[in-house]
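Here the complex is missing one protein chain, while the rest keep their positions.
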Amino acid sequence: MPVPKPNLHPPFHIVRASHVEFQVKDLEVSRAFYCDTLGLQVTGESGEQISLRAMEERGHHSIVLRRASERAAGALGFKVFEHSDLDRLKDFFEAKGLPACFVERPYQHRTLRATDPQGIPLEFYAKMDRLPHIHQKYGLYRGAKLLRIDHFNCFSPNVDQAAAFYNEMGFRVTEYTEDEESGRLWAAWLHRKGGVHDIAFTNGAGPRLHHVAFWVATPLNIIDLLDLMSTTGYLANIERGPGRHGISNAFFLYVRDPDGNRVEIYSSDYQTVDADHEPIRWDLKDPQRQTLWGAPAPRSWFEEGTVFEGAPVREPELKAQPIVAP
Amino acid sequence: MPVPKPNLHPPFHIVRASHVEFQVKDLEVSRAFYCDTLGLQVTGESGEQISLRAMEERGHHSIVLRRASERAAGALGFKVFEHSDLDRLKDFFEAKGLPACFVERPYQHRTLRATDPQGIPLEFYAKMDRLPHIHQKYGLYRGAKLLRIDHFNCFSPNVDQAAAFYNEMGFRVTEYTEDEESGRLWAAWLHRKGGVHDIAFTNGAGPRLHHVAFWVATPLNIIDLLDLMSTTGYLANIERGPGRHGISNAFFLYVRDPDGNRVEIYSSDYQTVDADHEPIRWDLKDPQRQTLWGAPAPRSWFEEGTVFEGAPVREPELKAQPIVAP
Amino acid sequence: MPVPKPNLHPPFHIVRASHVEFQVKDLEVSRAFYCDTLGLQVTGESGEQISLRAMEERGHHSIVLRRASERAAGALGFKVFEHSDLDRLKDFFEAKGLPACFVERPYQHRTLRATDPQGIPLEFYAKMDRLPHIHQKYGLYRGAKLLRIDHFNCFSPNVDQAAAFYNEMGFRVTEYTEDEESGRLWAAWLHRKGGVHDIAFTNGAGPRLHHVAFWVATPLNIIDLLDLMSTTGYLANIERGPGRHGISNAFFLYVRDPDGNRVEIYSSDYQTVDADHEPIRWDLKDPQRQTLWGAPAPRSWFEEGTVFEGAPVREPELKAQPIVAP
Partner (left out) sequence: MPVPKPNLHPPFHIVRASHVEFQVKDLEVSRAFYCDTLGLQVTGESGEQISLRAMEERGHHSIVLRRASERAAGALGFKVFEHSDLDRLKDFFEAKGLPACFVERPYQHRTLRATDPQGIPLEFYAKMDRLPHIHQKYGLYRGAKLLRIDHFNCFSPNVDQAAAFYNEMGFRVTEYTEDEESGRLWAAWLHRKGGVHDIAFTNGAGPRLHHVAFWVATPLNIIDLLDLMSTTGYLANIERGPGRHGISNAFFLYVRDPDGNRVEIYSSDYQTVDADHEPIRWDLKDPQRQTLWGAPAPRSWFEEGTVFEGAPVREPELKAQPIVAP
């Protein structure tokens, strides 16, 4: 099955990956990690949840931490261009027999909740509370100095289907890994906002969230974070990196939050806004696709993810990835 | 006159700033500057012209150098989403009584040549020859390691009119400088691709090209360029910087090519894809709008620019900018 | 007068520039600057003074702030190899008819106070209280993340004499500026610890302290400091830079503390430990000696300095430096 042709005229306009909610066991422990170490700013809090934004963001939240007894991810949030896109999205999901309904969400003015074919909960909105810009308040920068949310990456039990569905919604593939034997997609990176991806799917037991990624200005922010985490009690939370990806060409680091959710710190991918931007194909057997250079990913990186609240996990149809023993 | 409300539904889809042609006196002298020092790659050449691209670009050219006896800039090139956008653009210009016709341009499959109300020559295309990606051929990187074209900046005799016209074409204002006394725009930054700008206008004798800007990955690329230029005979070509702009928050350097054309090396502005992204207003009297920190711009930076081939220059309607004595 | 031949066998062993005391008007205002912005750590305080060290230092203090009604610098502090060096230093000063006596200084076990021929107060010690290392406590790093004191730079009314005296004490010239017309030294950089300098002298009304310099790991620490200072009320305290010096090849920034004392943030000079390391000569007329690239220094940088407590200032014998109008 080849990479789907881009759908250049989707019936609605999704702008970008926007936010995700994590259920966490201890709000204060999580706050210390996300604020003091990663450098997010608190924009709202109650006894039950904390909203966070990165330094360049003007929307109210890109991470929401909610107190809960079990780790889970909530819906993946996407911002659309205008309110009418929400209605067209609702029609789109309903025409496919997929759940879609409007729900109330704090700080978001009208939120469409839907579920994709593999079971990932999604939410779409056009308007979220906007906050004063703080990107030049350098006195507020902390830790890794995260600038903005960049993308989501999910384990999918059927990447061909996932890529086809998001492609139909107007996401365009920028890079992909093909399993040469079966001719099927092993992984795909799809974007809306003009970078390498807003969402990616990798073959595996899913749906599960592999990671959420935030953008930093330079590789030195990642090195600063490594210095900080390795000497403030977070050494075991450093999972993979630093390194450069073959796919995306980004300089990266993967860390785990106190509940085990994975956050990628990401810098320097490339621009993909051209309508005729050609996807790059990688062979599943090429280890440089994941790691242009750097240590091989550990087993945990291939196997562990965060379940989505209420979404049962299925085994993938393609056989497990041959992990290069690290 | 306030900043125009964004036109969220323009009748055509312009994707991004794409390329510009410079008339140069000596192709070999220019090649040494653009290739060995800035790090562009030659993609085509004849005895009369050299085409260049930056390391991340897949389109054939972002700079074209053409041998000529006098310095001048050719049309500002923009890439549109698809061929039909070109026809709708032609209609748009003609409805306003502005010149627009299809022309032959090498490596571009169908090119609409038009002129904006202030006289700037423009060219639009949907398809340009695409080249294999080289962003991971690190053995080819040189000098400043330019990654991609980012934007154009022009002197305009009437920024209110210029901003209104480009706004009508779907460009959205991200930041602007207001002359408080007259209530008029002194300068405006407008984008299509989701950064701070694809084009900007500043009050001054125009139309003239103030600079073309290229993106680099980190501030250290700019420091490397300064080390290189200051010790290889290009010291006098360093005009302004390094510094950080208030407007755009980018880390920047301005250099002059051997003919005097200005090139900005630009890094780390911010993402502006949201439809409700709020423009930032700056007061003309605030020196931090141009220079958050760094030396004041020299007089040449305020006064000198490159004329567009065949475009007469008019004095601006607003009085000359009060240059802060450096 | 040529550069003096290095004295490879001085009668005592001075190890490095160590510390300086500043008289400041408001200890809390100074603390905010030195700790929150530059990143020094408090190691001792009373109502009258605060002792500070940089992140890599194990000696008790490299800056001492003392409350006083007038700005002034105290003695320049140097660490010697062992206690017996202090006695030999005392003999050396006394043989020249220069003041030298042992004094009590907190945290220093035995301190020789002396005065050099141009009137600069000096203090020498072998043992200062040693503190636990904190260079890997990355949770403590702040602001510019200063790592260690690097050098002092002083205005001198007679650089030839100053260089000759320090040369006799075993300091070795690494670079110097010669006034071609008179054949005299305009400025000289002299080291003990194997970098470009522990102390430098520039022709001017003196003795006055031009600046104390601290080492940072990379140019990006300086860029971070510029972002921070320009948005937290310290914009006017940025005096010169960033840039690269011709002399020393260091990447630099000069800032003024709340009392006006000048601090250089300094990175990446070179190693000079070889006994036959050849000094580099610069011509006074070469502007790249001060600024390989970067904006010219402002007038204040050429003219202003901090007087040493109790040391009268004399006009220099050489005519005033021809300041390149910035």
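Each chain carries a letter (A, B and C) given by its place in the written order, and its residues are counted from 1.
The definition used in the following text is that contacts are C-beta pairs under 8 Å (C-beta built on N, C-alpha and C of every residue); 3 or more make two chains touch, one makes a residue touch a chain.
In this text the structure is predicted, and so the values were computed from the model without any measurement.
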Report task. Tell me which residue among B:23, B:115 or B:218 touches the hidden chain in the full complex. Result -> B:218
Query raised in the report: Of the listed residues C:126, C:263 or C:307, which contacts the missing chain in the full complex?
Result: C:126
Query raised in the report: Of the residues listed, C:4, C:77 or C:219, which one is in contact with the missing chain?
Result: C:219
Report task. For chain B, enumerate the residues touching the unshown chain of the complex. Result -> 136-139, 141, 218, 220, 224, 227-228, 230-232
Query raised in the report: In the whole complex, what residues of chain A lie against the chain that is missing from view?
Result: 219-220, 223, 226-227, 229-231, 235, 238, 242, 244, 251, 288, 292-295, 326
Query raised in the report: In the whole complex, what residues of chain C lie against the chain that is missing from view?
Result: 8, 15-16, 56, 58-59, 79, 81-82, 126-127, 130, 133, 135-136, 147-148, 193-194, 217-220, 246, 249, 268, 270-271, 273-278, 280, 292
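What we mean here is this: only the chains that are shown with their structure count from here on.
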Report task. Select, from all pairs of chains, the pair with the highest number of C-beta pairs in contact. Result -> A-B
Query raised in the report: Just by CA atoms, which chain is the most central one?
Result: B
**Report entry** chain B-chain C separation of Cα centroids, rounded to whole Å
**Finding:** 44
Report summary line: Here the gap between chain A and chain B, centre to centre from mean Cα coordinates and rounded to Å, is 32
**Report entry** Where chain A and chain C are represented by their mean Cα positions, the distance between them in whole Å
**Finding:** 49
Requested in this report: Find every residue in chain C that makes contact with two or more other chains and list them.
Outcome: 220, 227, 230-231
